[in-house]
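Okay, here's the structure, questions in a sec.
With one protein chain held back, the other chains of the complex are shown just where they sit.
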Amino acid sequence: MNFGSDNTSGVHPKIMDALVGANTGFATSYGDDLIMDRVRQQIRDLFEAPTAAVYLVTTGSAANSLALATYVDAWDVIYCHQASHISNDECGAPEFYSGGARLMALEGENGKLLPETLRAAVQSTPVGDVHTYQRGALSVTNTSEMGTVYTCEEIAALSSVAKEFDLPFHMDGARFANALAKIGCNPAEMTWKSGVDVLSFGGTKNGLMGVEAVIMFDPDKSWEFELRRKRGGHLLSKHRYLSVQMQAYLTNDHWLDTARMANDRAARLAQGLGKIDGVNIACPTDANMLFISATRAKHRAAMAAGAVYSLAPFGTSLEGDDDEMLNARMVCSWSTTDVEIDQLLAVLST
Amino acid sequence: MNFGSDNTSGVHPKIMDALVGANTGFATSYGDDLIMDRVRQQIRDLFEAPTAAVYLVTTGSAANSLALATYVDAWDVIYCHQASHISNDECGAPEFYSGGARLMALEGENGKLLPETLRAAVQSTPVGDVHTYQRGALSVTNTSEMGTVYTCEEIAALSSVAKEFDLPFHMDGARFANALAKIGCNPAEMTWKSGVDVLSFGGTKNGLMGVEAVIMFDPDKSWEFELRRKRGGHLLSKHRYLSVQMQAYLTNDHWLDTARMANDRAARLAQGLGKIDGVNIACPTDANMLFISATRAKHRAAMAAGAVYSLAPFGTSLEGDDDEMLNARMVCSWSTTDVEIDQLLAVLST
Amino acid sequence: MNFGSDNTSGVHPKIMDALVGANTGFATSYGDDLIMDRVRQQIRDLFEAPTAAVYLVTTGSAANSLALATYVDAWDVIYCHQASHISNDECGAPEFYSGGARLMALEGENGKLLPETLRAAVQSTPVGDVHTYQRGALSVTNTSEMGTVYTCEEIAALSSVAKEFDLPFHMDGARFANALAKIGCNPAEMTWKSGVDVLSFGGTKNGLMGVEAVIMFDPDKSWEFELRRKRGGHLLSKHRYLSVQMQAYLTNDHWLDTARMANDRAARLAQGLGKIDGVNIACPTDANMLFISATRAKHRAAMAAGAVYSLAPFGTSLEGDDDEMLNARMVCSWSTTDVEIDQLLAVLST
Partner (left out) sequence: MNFGSDNTSGVHPKIMDALVGANTGFATSYGDDLIMDRVRQQIRDLFEAPTAAVYLVTTGSAANSLALATYVDAWDVIYCHQASHISNDECGAPEFYSGGARLMALEGENGKLLPETLRAAVQSTPVGDVHTYQRGALSVTNTSEMGTVYTCEEIAALSSVAKEFDLPFHMDGARFANALAKIGCNPAEMTWKSGVDVLSFGGTKNGLMGVEAVIMFDPDKSWEFELRRKRGGHLLSKHRYLSVQMQAYLTNDHWLDTARMANDRAARLAQGLGKIDGVNIACPTDANMLFISATRAKHRAAMAAGAVYSLAPFGTSLEGDDDEMLNARMVCSWSTTDVEIDQLLAVLST
């Protein structure tokens, strides 16, 4: 019963098979392996972006921070949601890589930014005033940190504001697959056709061992990105083992299959939880994450029975008033089973 | 015939087996996996350092830069050899992580620093002068970038100078296993017993997929290191896949076995090359790297026959005077075969 | 009728006389001038802090940023008010100098932080979570950016929270003199006796040409500060011209006299404005700054008559609806005259 995160899951067997399969002979290191050439082509085809620059790194923090640092100056504002991972969960990696850019964390229901909120925030940043931070970039997470998903129209509406003020648009797609599985559009529509300039395209949370792609739809800054990646210590020598994971991930829509599995499990869990008295679902379950509240007694019972998931905020204790409602996050992955879901529902129902 | 680098090799089958073996069920992410607990103990036992702090990252640049940044201030000098990887091959990663520390690249025959060179360099850095860079740390690579190995006595002699001036001592051990296999001492003797404070303990070049450990013999700065690692984007979520590689690496002296294999191959290649007219060996072949010179004609023939290795400096062309002597680096790894060595010797002999 | 800022004023004649007086012969450069020895003693005596470290720089941004960078790590939160100069008006200088520390801008009426707000903010910053920013330092501005003044008791109450969480306490005292003139306590009471660890002690806004002192009540980090100052390009070679200004500033309570003059003028202006229909005073006028609102028509008339002051927010236009109430800031200095005040009151009254 592990619903702690999609990164507590293992590596999908198909991916592990690919790793084993790539483990023969020698390969040029540092990203010049032949498999990477194929991955680059796969991604360009998939995103209908024949000149896109494509790079692989091992963590989402690296993908996001390197991407953002490439698009903003140290004195720029990065507009983002107040629940955003880049603002809350990376120990300041974007600030580190950018040399001190400022993340302006904006409000928005269910983890999603609204265009008017973005516009007001940008307008609150003066133009031509040397004393203040300057207008930098927009960063949006899809699937959002609250498990909700932006539609392509919503992305385009945000982009329209960003373009109005000449802001580059970064998408943190750690769970991009889950968002796409939900919406059903194609990758190009959710990204560059809706105005996204650079995408952190996640694999780790969806069955890879630790691979994220950075896709820059306009390759103008690709050399700068390469230097930043190396300087950050994020250029892997035995790069073929990243490449081959991404290759297998994209082959035969494997990535979408696993995302759909995770979404489906979450939907099933949400459906079950919705029927339990004393459990409230706090957010629409668009993808593979659930945000709920339940009594401390229920949480205590579930965890005593072996369930793993996060109470919020960090540090919330199981000790205390039985009836107090405590917030929790539950995450499903491709490896979540119906059995585990049934077990969790059972223990929370009692 | 791939002698390009030890990182063009694959993952050792035992390591790949371990990865496959670890791929079951869920595991706590971000370094809190149970395997890491065992790895920590293995390393503490191996190094006879029961309180050492141990962390895993995926690249040597990250290991070195995070380690150095933890031990120096932005206005400090890092004393190192002019052939050092940290100075030449990381696109400034140490400078990036430290906020601008200065690498003072010192001379030394065959890639090795001498104590008197270090002392003179430190003494040339004024004390108490606010206008200059300050005395920071010592960083030594063992196996050195020239393929030579420091003995424990040589390490201790350098350390003695470092201690005299209160400099923390970092060892870049990307090929630590090869050095140890050469010297035959135990890991503690080559490190903290000889005055090393922090070690980048390499695995990638010796059969891992991409795992380096940072070992801080005094754990005082461990929390700072953890924050720097996270902020640098180097804390892997599915960390168990790093842990399990390191676990297998250290089990039953596997790491020393593969290092010995690589060293032996290099010795055999050196022996063969030494007998070829028109090929000169430029440096003692202590470990798994050879530095030679040979005529352009020989290099051209070897590469035409499929040999892979690096000409130096970067950008040296195969076009030009046949008889000109060109420098080259050849690297053996655990996966280098006698067949390949024989082939290379054959083509260079003609 | 210049109420734009206290830094549009000139240099007080006594200070200019001191500069002229110091302009004889040679003096050791870079802060080792004899006058600085006397200044150090003056400040130690004034603040009853015999071991305090004292440094001079030319701007408040440098004083604040160097002080904060000395007390926080790059991954730390600096808790401050949302109106704070360090957050809004320094183009990210604190982030630049600290390597990316995060300013958490907190609410508080009339520019002042409340202890319970600080406590809640600190408690919202997890302890021991490597993924988030860490608890860093507290920075409070006295006189605040809204022209209000913290009492010593209020400072002590904030300090009590800071000490509870081991946060260093920085005070931005760009208008420290005005605060002290208002409260009437002694400098020690408003600073270290109330828990302040480091003070940016302003001179520029109170009649100096461009001199701010940084006073560290515990000198432990003084050498680090000196290195940061030099590295930031803020160690002046002809330092005696900073020293002599500070010396004259502190002699015979000159600094308090000029602050009192500025405060008195502001009080007189506030009193007059309070009687004018269509002018509202938005904030208590504790020191030398007034925050008011008035109709656009009144502002237009005043500015047409030559009045200089700032409309807020940046970019507010005089074009538009006559009756709309627009916010403004007016600042008095030692050089503001009764005549100018009467003129401004007259034009705003009509």
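Per-chain residue numbering starts at 1, and chain names A, B and C are given in the order in which the chains are listed.
Please note the rule applied: contacts are C-beta pairs under 8 Å (C-beta built on N, C-alpha and C of every residue); 3 or more make two chains touch, one makes a residue touch a chain.
Please read these numbers as outputs of a predicted model, since none were measured by experiment.
J.: Tell me which residue among C:146, C:235, C:279 or C:348 touches the hidden chain in the full complex.
T.: Of these options, the touching residue for the absent chain is C:235.
J.: Looking at C:39, C:52, C:213 or C:227, which residue reaches the missing chain?
T.: Residue touching the chain left out of view: C:227.
J.: From the listed residues A:6, A:154, A:172 or A:226, report the one that touches the chain absent from this view.
T.: Checking each option in A:6, A:154, A:172 or A:226, the one touching the absent chain turns out to be A:226.
J.: Using the definition of touch stated at the top, determine which of C:29, C:124, C:251 or C:271 touches the missing chain.
T.: Missing-chain contact among the listed residues: C:29.
J.: Could I get the residues of chain B that touch the absent chain, sorted low to high?
T.: Per the touch rule, chain B residues meeting the hidden chain are 74-75, 88-92, 95-96, 98-100, 102, 124, 126-127, 129-133, 313-315.
J.: Can you name the residues of chain A that touch the chain not displayed here?
T.: 30, 73-75, 99, 130-131, 134, 224, 226-231, 235
J.: If the hidden chain were put back, which residues of chain C would touch it?
T.: Within chain C, the residues that touch the unshown chain are 2, 4-5, 7-11, 13, 16, 19-20, 22-29, 57-62, 65-66, 90-93, 96-97, 204-205, 209-210, 227, 230-238, 241, 308, 335.
Note that only the chains that are shown with their structure count from here on.
J.: Go ahead and name the chain pair joined by the largest number of contacting C-beta pairs.
T.: Ranked by C-beta contact count, first place goes to A-B.
J.: Quick check on chain B against chain C: do more than half of the interface residue numbers occur in both copies, making it same, or fewer, making it different?
T.: Mostly same residues: over half of the interface numbers shared.
J.: Rounded to a whole Å, what is the gap between the Cα centroids of chain A and chain C?
T.: Taking the average C-alpha coordinate of chain A and of chain C, the gap between them is 42 Å.
J.: In whole angstrom, what separates the CA-based centres of chain A and chain B?
T.: Each chain reduced to its C-alpha mean, chain A and chain B end up 34 Å apart.
J.: Measuring centre to centre with CA averages, how many angstrom lie between chain B and chain C?
T.: Chain centroid spacing, chain B to chain C, equals 51 Å.
J.: Residue numbers in chain C touching 2 or more other chains?
T.: 74-75, 99, 130-131
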